[in-house]
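Let me begin by handing over the structure; questions about it come next.
All protein chains but one are shown in place.
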Amino acid sequence: MIRLRDSNIGPVLTVVFAIVVIWYVASFGMNRAWVMDQAARAGETPGFSEQLAGTMNQDRPVLPAPHQVASELYDGVFDKKITSKRSLVYHGFITLQATFWGFALGIVVGIGLAVIIVLNRAANLTLMPWAIISQTIPVVALAPMIVVLTNAMGADSLMVPKAIIAAYLSFFPVLVSMVKGLTSPDAMQLDLLRTYGASKSQVFWKLRMPASLPYFFASLKIAVAASLVGAIVGELPTGAIAGLGARMLIGSQFGNPMIMWSALFAAAILAAMLIWVVTGIEKAAARAMGGGAA
Amino acid sequence: MLAPGNTVTDTVISAQNLSLTFETNDGPVHALKDVDLEIGKGEFVSFIGPSGCGKTTFLRVIADLEQPTAGSVSVNGMTPEQARKARAYGYVFQAAGLYPWRTIERNIALPLEIMGVSKADQSQRIERVLELVDLAGFGKKYPWQLSGGMQQRASIARALSFDADILLMDEPFGALDEIVRDHLNEQLLALWARTEKTIGFVTHSIPEAVYLSTRIVVMSPRPGRITDIIDSTLPRERPLDIRDTTEFLEIAHRVREGLRAGHEE
Partner (left out) sequence: MTDNRAARFLLPFAFGVAVIAIWEVIVSTFSIPIAILPAPSAIWAAIKGSGDILLVDWLQTVVRGALNGLWIGTSAGVVTAIAIDRFEFLRRGLLPVANFVAALPIVGVAPIMVMWFGFDWHSKAAVVTVMVFFPILVNTLAGLQDTDRMQRDLMLTYSANYWQTLAKLRLPAAMPFIFNGLKIAATLALIGAIVAEYFGSPTRGMGFRISTEVGRLGIDMVWAEIAVAALSGTALYGAVTLIERGVTFWHPSQRSGRKN
């Protein structure tokens, strides 16, 4: 049983509360210039409470106050029809689709490459450096080219290139974890199987694969977060008009901070939900395999 | 100056009615209960007993790494905390615990740096202490380049470098094989003869306790307490084959009896 004293809930809530307070103070400070400026033009000097009121509900705030962001989020999620182009649910769903397909593709590629790399020494030396290099190449620079190429090959929507970009970012954590997991059995375990005369394939399926599962599930959290980033990033240079990344772009182009902030927070909430779901899957898998470890 | 064989000396470490109780989920654990002991200057005192008898806890209380719940301890006439702040003792743990990013020399220099010893002074001390543990010439090596026994010797050198009068050692040779252990036991005795330090030594091994000490404190668990204190009749100069003499075996027998008695209570 976790004692309340030992769990982190108290400190975490305190920190979150402190962050909200600091945020309000910052909002006041940063939005104040505009209020004072407007007042100066009208020849007035506003008192503190007027300044306070003026900074907390601007149309184009420098730093929207927490309640503004919350209300904009509520508006975008609940007060719009789901099919409307202004609904955060609609845009979130578009981004989610790309995230999901990218995630799936990333898992397949990650596992596939890991198996090849672990089973073949030459492949290990050849492919692993390129896998690492692939991550040091900023995928956002490749994004427009991926769109061009997929278009040329017959894809007619942005979903394919976005999924590819998302997979580009999410395959690597899966690859690294699977390689670690597949090579995790120690010399003692391998020697034991050798005394049974096990073939390489038997060693793989009976020892390496099961041993790699905890590592695999642990990597899914990182992979899904990376996939979401890829999906959003994929919307930016590709002239997308749908999706949370597209909303950020639109908000920026029209000088409307509230659109940018609500898209950012919607993306954050989406990320949190995805990680929560994947963590649940990880825990279920751990229990199914006899609980504990990893 | 101590005459050989003279066992009446000034008290360096004194414990009176010392008790330490841990509160755990399963109820209180009496790690130490009413321990009384006086250790004199220049003595080599071994603490031996099964797991949970409090021997390590006692050493840690002396070192101010644990605080007693009742009773008192004094080290060099001060409280353990004052003694620790005055750097009155060197502590050797079961694992060598050397920093892998420092050479052996720089590892030995660690306490000296913290205590603000000058660079020139540092090199002098390091050289002297490396020679004492027979590691001269290994100063520039890294810990992972040394064997387990050599690493432990370096750890002892580190504890000696700042000239504390007291050496507290918690099963320092426990992780080493018997041949290395014998060798290190011999070296430790020679070191003790040369430096005349007061040594508190925790061990699991009966031959080790009997071989090294002037006095053997036998402890038993639940609650942690002293069941026997044996003054060794062996001479201070001891070659390794003293372990085959009748005198040695008698003392070892007495230790074993003390352990068994504590176990059966």
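When the chains are written out, they are named A and B in that same order, and each has its own residue count from 1.
Throughout what follows, a residue touches a chain if its C-beta (ideal position, glycine included) is under 8 Å from a C-beta of that chain, and two chains touch if they have at least 3 such contacts.
All figures in this text were calculated on a predicted structure; none of them were measured in a lab.
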Query = Can you list the shown chains that the absent chain is in touch with?
reply = A, B
Key: Touch with the omitted chain, as defined above, among A:L52, A:A271 or A:A285   = A:A271
Ask   = With respect to the chain omitted from the figure, which of A:L52, A:L149 or A:M209 is a touching residue?
value = A:L149
Inquiry  = Among B:G42, B:G90 or B:G200, which one touches the chain that has been omitted from the display?
reply    = B:G90
Ask   = With respect to the chain omitted from the figure, which of B:L65, B:L176 or B:I242 is a touching residue?
value = B:L65
Remark   = Touch rule applied to subunit A and the missing chain gives residues 8, 10-16, 19, 62, 121-122, 125-130, 132-133, 135-142, 144-145, 148-149, 152, 183-187, 190, 221-222, 225, 228-229, 232-233, 236-237, 244-245, 248-249, 251-252, 255, 257, 260-261, 263-264, 267-268, 271-272, 275
Request  = With the missing chain put back, which residues of subunit B would touch it? List them for me.
outcome  = 63-65, 84-85, 87, 89-91, 93, 95, 97, 99-101, 110-111, 113-115, 142, 144
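In the analysis below, only the chains that are shown with their structure count from here on.
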Task = State, to the nearest whole Å, the distance from the C-alpha centre of subunit A to the C-alpha centre of subunit B.
result = 55
